[in-house]
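Quick one: the structure is below, questions incoming.
Yeah, one chain of the complex is gone here, protein chain that is, but the others are all in their spots.
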Amino acid sequence: MSDPRTHINPKGVDLRLWRQVFSSRSLALGLVLTLIFTGAALLSLIWTPYDIETLNIANKIKTPSAAHWLGTDHFGRDILSMIMVGARTSIAVAVVAVGIGMTFGVPLGLFAAARKGSVLDELIMRANDLIFAFPALLIAIMITATFGASAVNAIIAIGVFNIPVFARLTRSGALTLWQREFVLAARVAGKNAARISFEHILPNVTNLLIVQGTIQFSLGILAEAGLSYVGLGAQPPIPSWGRMLADSQTMISFAPHMALFPGLAILLTVLGLNLMGDGLRDLFDPKLRRARS
Amino acid sequence: MVRYTLKRLVSLVISLAVASVVIFLAIEVLPGDPAAYMLGVNAQEDTLAALRDQLGLNGTAWARYSTWIGGMLQGDFGTSYTYRTPVAEMIGDRMQVSLPLALMALTLSTVIAFPAGILAASRRGSFADVLIMGITQLGVAIPNFWFAMLMVLVFAINLRWFGAGGFAGWEAGLLPGLKSLTLPAIALALPQASILARIMRSSLLDTLTEDFIRTARAKGLSRAQALRRHALRNALIPVLTIIGLQFSFLLAGAIIIENVFFLPGLGRLIFQAISSRDLIVVESVVMLLVFAVVMVNFAVEIAYALVDPRLRASR
Partner (left out) sequence: MSLLAISNLDLEIHGTPILRDVSLSVDPGQIVGIIGESGSGKSMTAFAVLQLLPNGAACRGRVALSGHDMLALSEPALCALRGNEVGMVFQEPMTALNPIRTIGDQVAETILIHETVSRDEAMKRARDALNRVELPEDRFPLSRYPHELSGGQRQRVVIAMAIALRPKLLIADEPTTALDVTTQAQILDLLTRLVREDGMGMLMITHDLAVVAGMADEIVIMQRGRVVERGACPAIFSALKHPYSQALLAASSHHPDRDAHQAAPPLLELRRVVRDYRLPRKTLFGPPQVIHAVRDVSFAVERGESLGLVGESGCGKSTLTRAILGLEQVQGGSITLDGQPVFDGQVVNRAVRRRMQVVFQDPYGSFNPRHRVARLVAEPFHLLESPPQGAAREAAIDVALLSVGLTADDKHKYIHEFSGGQRQRIAIARALIIKPDLIILDEAVSALDVQVHAQILDLLADLSTRFGLTYLFISHDLSVVRSITDRVLVMKSGEIVEQGPTAEVFDAPRHPYTQQLIAAAPKLPDSTAA
């Protein structure tokens, strides 16, 4: 270990962090891809190259050109514009689903760890196991079977499946922290389990949560695309990448561009998020960082 | 080992029981009157009553639940409202497609993933490692149904090596049947294989930093021998967890992929049932799929104990 006193300037920490972000190629690439798609989604709120709500049958199924960079679909809509608006749906569904997973999963995990071995801990963990038996698709199928299809279904289905993911991760991270002596020191200082969980445990599992969050985010985008593709997610007229692919399927032999670009959009977004997640994990985990060098 | 198995078995039965209650509540109780739902808003009161009677919806929720479970335990999954055929028979037919597909995909993904992961870990930082990591990074990110569509475009429409969809049926012989399942199985297996290979690699690399690997090297084992004899089986433990978890994704994936290739499997059945509002079919197929996931996880837990003597002894 180098002399620990060399980093006196507390702001220096951030500088080093940013240097590391850009020295890691996968993190930088992931960040750029994610920013492009989030940027496109945000931009679509105020501007898209073409209006996607007006149909122009005369202009249908055009291959990419200067006017329509990614071509048009079977209703003559601009595919680039559709992808931009579709990004909004994908990102919104995935963000809310990760949000649901974290809001319920993290407190459950913290609680289970704080009361390790209790009946409640056991109950929480068994319930988690049970949810793992229901893939998001099955939940969506059950909701759709009784309430009909909608984007909200997709959010709930993916979100519910995220809860045990975060609960387990938080619990296992928290359990190792509860063994640490600084938690014992906090107990000696008279702090109760709730206070320790929020002051000492939660801040030390955030890195784990951020990394898992990016991964669940990318899985959420894949899941949303799948659900919309089979008609269990976003319903027309809301554009979504999965629906665009479903629409293109029957026309794939003569209009492959309709299938190509939405799929690429999914691939690149998910790839970006995964690269970012990997990069962040390397950045946060000093053990891995050492092993890489 | 016996104690361990028994304990897992008890928790398996409890899981299934709770899952069946959840499914029953979600499909038969939450929406109010399933009969009204199935017939739509314009149904006459006497047709509704007839359907309720036919579906056995007149009893209490508890009575209906016990009839449903009791029936399933004896292999009676009820009668489809739209097709008027026993659901068990329909499921049996569809399983002839879905089961081979799942098995093919699982085998394919393991057969690809294990060697790839081991190669990448043992030659860490080499060209092979970088290549495998790059390909699997893409494999993890690709939506499997889109990959399936691309394969249809290339191998079915352009090269004409395979049919674009549909199922030849086993009556025509083993080969045509397998051939129509090949593209779907590859589409399902590739993303799973990518995940598995990455897990295999990182788990192996983790194990290779353990103290007992150093001990093995000090005994005179070469790097490759230490990896084969000491790291591999230890690294398998987290990999098994992932295989168990993946099965549910595989199942969900299969439901979607069957739609891409118009395969008459459980996935198609469930979507047909949803669009024709055939709740009995939906309920039973969902239960069957959950049963499959829970059974696979049970198998994985038994496999853990076979790999790890610490589990066999304790608890």
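We call the chains A and B, going by the order they appear; numbering starts again at 1 in every chain.
Definition applied: contacts are C-beta pairs under 8 Å (C-beta built on N, C-alpha and C of every residue); 3 or more make two chains touch, one makes a residue touch a chain.
Keep in mind it's a predicted model, so treat the numbers as computed, not measured.
When the missing chain is restored to the complex, the residue among B:Arg8, B:His230 or B:Arg268 that touches it is B:His230. When the missing chain is restored to the complex, the residue among B:Asp76, B:Asp129, B:Asp206 or B:Asp308 that touches it is B:Asp308.
Where chain B meets the omitted chain, the residues involved are 210-212, 214-223, 225, 229-230, 233-234, 307-310, 313, 315.
The set of chain A residues touching the chain not shown comprises 4-5, 7-8, 10, 180-182, 184-191, 199-200, 203-204, 293.
Keep in mind that, in the parts below, only the chains that are shown with their structure count from here on.
Taking the mean of the C-alpha atoms as each chain's centre, chain A and chain B sit 22 Å apart.
Taken in their complex, chain A has these residues touching chain B: 126, 129-130, 132-138, 141-147, 218, 222, 225-226, 229-231, 245, 248-249, 252-253, 256, 259, 262-263, 266-268, 270-271, 274-275, 291.
Those residues of chain B lying in contact with chain A across their complex are 11, 14-15, 18-19, 22-23, 26-27, 30-31, 37, 137-138, 140-146, 149-150, 152-153, 157, 205, 209, 245, 248-249, 251-253, 255-256, 259-260, 270-271, 273-274, 277, 279, 282, 286, 289-290, 293-294, 297.
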